[in-house]
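A single protein chain has been removed from this complex, and every other one stays in its place.
Our next item is chain A:
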Amino acid sequence: MQPLIKDMIRVTALTRTYGSFKALDAVDLSVAPGEFVTLLGPSGSGKSTLLNLISGMTEPTAGKIEINGKDATNQPTNQRGLGMVFQNYALMPHMTVFENVAFPLRVRKMPKSEIETRVRDVLRLIQLDHVADRKPKQLSGGQQQRISLARCIVYRPSIILMDEPLGALDKKLREDMQLEIKRLHAELGITMIYVTHDQEEALAMSDRIVLMRKGRIEQQGKPEDLYFRPDTLFTADFLGSSNLLKGKINSTARSLDTAYGTFPLPTARSDEPISGEAVLMIRPESMRLVSDKASAPGAGLEATVRDSIVLGSFVRHFLELPGGKRMIVQEPSGASISRPARGSTVRIGWDLDDARLLPTDPDFQNV
């Protein structure tokens, strides 16, 4: 029996090298139909290389690419049936908006009347039917990117690749466009592969985030998995801010001996480090200020307040441990909030299982 959900895209041991530099190093990835997958990572992590390999604009050094169940490893770009949105929109400056959107349909030799209907429909879908006769340069950046989205949607590709599509837009517009892209994704059910280096964007938009580092997949999962249950220091550091305490595992007492005291370890996981050096990671919002040591759920770590600021719906305390190590604690705010005075001493606590024990990493020496 055929499996019900076939992979829309499956890459196996995909590798691309430039001289001795491994831009992509034996990556395996599957994308389900209708899924919104974000390739996240710093520049040079291989996320754009992976996207370009899927689109066919870059040839793989080794490995296999399957699109919709068929081997596409050596298929020319123009036969892969994909859609792609670029950061700089890539609209044809000499064509009107209408002609730009009609271009992929004309390539497909569609009858004129159908082109007309389809283009009008898709321009209405993105609420830009009134600019059909203008040139792209006469539109704002946000409008241009919506046109380039429309140019993809109009020929109904089963997969749309997006290469930092919102990178050139300002913050407000970017948030509007995120919603617009999510809406189109939900309405049309198109599989989307989205490349970005912006962690907030990745968290806000994705069904699944694939975090990349040095040409490999560091960790993948739902946004909340990556954020609250990182497996590595790199993941913890790349997504949001985190408090890190390095020490030596005491496996009999199930605690971590650090320069700032001994802390109990969270409930054991199968993949966590069991001996030697390790790092305890606690998100600022998983920490809170506690009144005395006895009631501290975590360790009751003592710290000096450097600053405490109200950021609307939450308060952020910037603290310093003896020895100068900095910690951030974030608590929900409210009308009755009272902030600790600068220079005063406070105690930090956290729920045992909100902490995460992570292996050390040579790239994160100064933890």
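We take it that a residue touches a chain if its C-beta (ideal position, glycine included) is under 8 Å from a C-beta of that chain, and two chains touch if they have at least 3 such contacts; residues count from 1.
Criterion: contacts and distances are computed from a predicted model.
Missing from the rendering is one chain, named in UniProt as "ABC transporter permease" (options: "sn-glycerol-3-phosphate import ATP-binding protein UgpC", "Sigma-70 family RNA polymerase sigma factor", "ABC transporter permease" or "Transketolase"). Residue A:Phe103 is the one among A:Phe36, A:Phe103 or A:Phe238 that touches the chain not shown. The omitted chain makes contact with just one of the residues A:Lys70, A:Lys137 or A:Lys171: A:Lys137. Checked against the full complex, the candidates A:Ala13, A:Ala62 or A:Met92 give a single residue touching the omitted chain, namely A:Met92. Only one residue in the set A:Leu24, A:Leu40, A:Leu53 or A:Leu82 touches the chain that does not appear here, and it is A:Leu82.
Listed by residue number, the positions of chain A touching the unshown chain are 55-57, 77-84, 86, 88, 90, 92-94, 103-104, 107-108, 135, 137, 148, 151-152, 155, 161.
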